[in-house]
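Yeah, one chain of the complex is gone here, protein chain that is, but the others are all in their spots.
Moving on to chain A:
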Amino acid sequence: MPQILVEALAKTYRVAERAPGLTGAMLGLVRRRWREVHALADVSFSLEAGELLAFIGPNGAGKSTTVKILSGILRPSSGRVEVDGLVPYEDRVRHVARIGVVFGQRSQLWWDLPVIDGFDLLADIYRVEPERYRRRRDELVAMLRLEPLLDQPVRQLSLGQRMRAEFAAALLHDPAILFLDEPTIGLDAPSKLAVRDFVRRLNREQGVTVLLTTHDMHDVEALAERVIVIGQGRLLTDGPFESLRASVLAERRLHIDFAGAAPELGIPGVTVRARSERSLELAFDPTKIPTPKLIADITARHAVDDIHVDEPAIEEVIARFYDLHDAGEA
């Protein structure tokens, strides 16, 4: 039995259409016209305990709706959801006591209170035993290096510091499942690294199941063994990132710096992506032209200073994938 089970999930919102201006507003009070928006059409997946899954997709694809349903805030129009044997939206209070949620854009903490006071209050809200709470809090404070921040009011923290406090706040009650909605949004590079490192440790060392939505492909690259791409309310792919890359863009890139002027190569199956006075960037399919053979051919005929091979950036792969599925923002 998987820990999280989602079957044929659909969510349709009714959105009131309103003519612009004051007349429109008045008319809207009397007679409303409704338009149906299918936020989720048919989404199924399951997640075993201890997995780390990244949920990606363009804006408006249905990521947040899915997380909201899984965390018990929203009721789906149809479909079945079970998390740890509970239906989240039927049994909200019991369900949310067992999960942790971090929203990158929203704070859990009390703005005017010192961090430690917010933690104390959360322990009472979640009914954590004092002894267990102290142990868990000290552990999280050490992992997230929060010691110097504990006495500061939340409003005085930087965004990076606040996110670290948010993670501790979401984990004080020791949930087995953690939902992260864009946890690295707006963070500087060191803070992003700290968040990724922490999430990885939490998943690997403590076995916490993590479901993460993000637009930052480096989050995906650094964290997730499994990626679900969702577009226009439908599940487009579900699997390891490498197989997604292979299915979309099985392309390699060859960067060459020549000793002299960059030559015209004219090799069939190889395209020139960029050219400068003394260097070229080539794209080719390694299943058709083996990389060692291509390099051997070029170095045999031209004097080369430097050469290296890489793959398309993850952003490029995803953008291409959205294009292929016509999944861009509606």
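Everything that follows uses one rule, which is that contacts are C-beta pairs under 8 Å (C-beta built on N, C-alpha and C of every residue); 3 or more make two chains touch, one makes a residue touch a chain; residues count from 1.
The rule we apply is simple: contacts and distances are computed from a predicted model.
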Chain left out of the displayed complex - its UniProt protein name, from "Outer membrane protein beta-barrel domain-containing protein", "ABC transporter permease", "ABC transmembrane type-1 domain-containing protein" or "Sporulation protein YqfC": "ABC transporter permease"
Touch criterion as defined above, residue of A:V43, A:I56 or A:L74 at the omitted chain: A:L74
Contacting the left-out chain in the complete assembly, out of A:E17, A:D124 or A:D151: A:D124
Listed residues A:T66, A:Q108, A:Q161 or A:Q232, member touching the removed chain: A:Q108
Chain not shown, touching residues in chain A: 13-14, 65, 68, 71-75, 89, 92-94, 96-97, 101, 103, 106, 108, 110-113, 117, 121, 124-127, 153
